[in-house]
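To start, the structure under review is shown below, and the notes come after it.
Missing here is one protein chain; the remaining ones are kept as they sit in the complex.
And then subunit A:
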Amino acid sequence: MQKFEKLTGLVMPLDRANVDTDAIIPKQYLKSIKRTGFGPSLFDDWRYLDPGEPGMDHSQRRVNPGFVLNQPRYGGAQILLARDNFGCGSSREHAPWALMDYGFRVIIAPSYADIFYNNSFKNGLLPIVLDRAAVDQLFRETEAMPGYRLTLDLAAQTVTTPAGKVFKFEIDAFRKHCLLNGLDDIGLTLQHVDEIRAYEARRRKEAPWLFTS
């Protein structure tokens, strides 16, 4: 997993609630057996005016100039500012893969869907929760000021605006630790092989039907 420590990056506002994973990366791209290459299809239905299919040259497609991602002032954005319940819907990890592949490293929203939130951490994408008032303020400032950049400090758990206003955010200690160090969960779990085996031995006695098929 990619490490995350600090970042100062351009912010792109996506002013809709309940952005679902079908909107983040439509189903036709889920046929891929890879983890990469989803960036050009991020927000496909909103971003392009013509229908997209896997394998096509997306640079030749008709872009929707009205969609925020296509506005030149947000080119190269690394921080996505979003509304409530971002990432609702399916468990597809292709959603964080597409956001990362496009270049986003951070999302800021008042809330996230549980599975998306969890999947993001597994990929080094940092989903920050700030309260609605703070998010409203960031939307106003981002839209008012071209080139608006925020500074994220994971160790300090802070978001700092260009004017120097600091917002603190909460994050689970375990997730923070993994993200700061780029740790692989599987490696961590395999440090407890003996405990897993002991659990299995006990369960085989208590509930042997769980081990018969």
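The working rule: contacts are C-beta pairs under 8 Å (C-beta built on N, C-alpha and C of every residue); 3 or more make two chains touch, one makes a residue touch a chain; residues count from 1.
Quick note on the criterion: contacts and distances are computed from a predicted model.
The listed options are "ATP-binding cassette domain-containing protein", "3-isopropylmalate dehydratase large subunit", "DNA ligase-associated DEXH box helicase" or "Branched-chain amino acid ABC transporter permease", and the UniProt record of the chain not shown names that protein "3-isopropylmalate dehydratase large subunit".
Interface note: of A:119, A:142 or A:161, the residue touching the hidden chain in the full complex is A:119.
In the complete assembly, the contact with the undisplayed chain comes from A:16, out of A:16, A:140 or A:168. Contacts to the hidden chain, counted on subunit A, fall at residues 15-18, 20, 22-23, 26-28, 30-35, 45, 51, 54-55, 83-85, 88-93, 96, 111, 113-115, 118-119, 122-123, 172-174, 177, 185-186, 188-190, 192, 195-196, 199-200, 203, 207-213.
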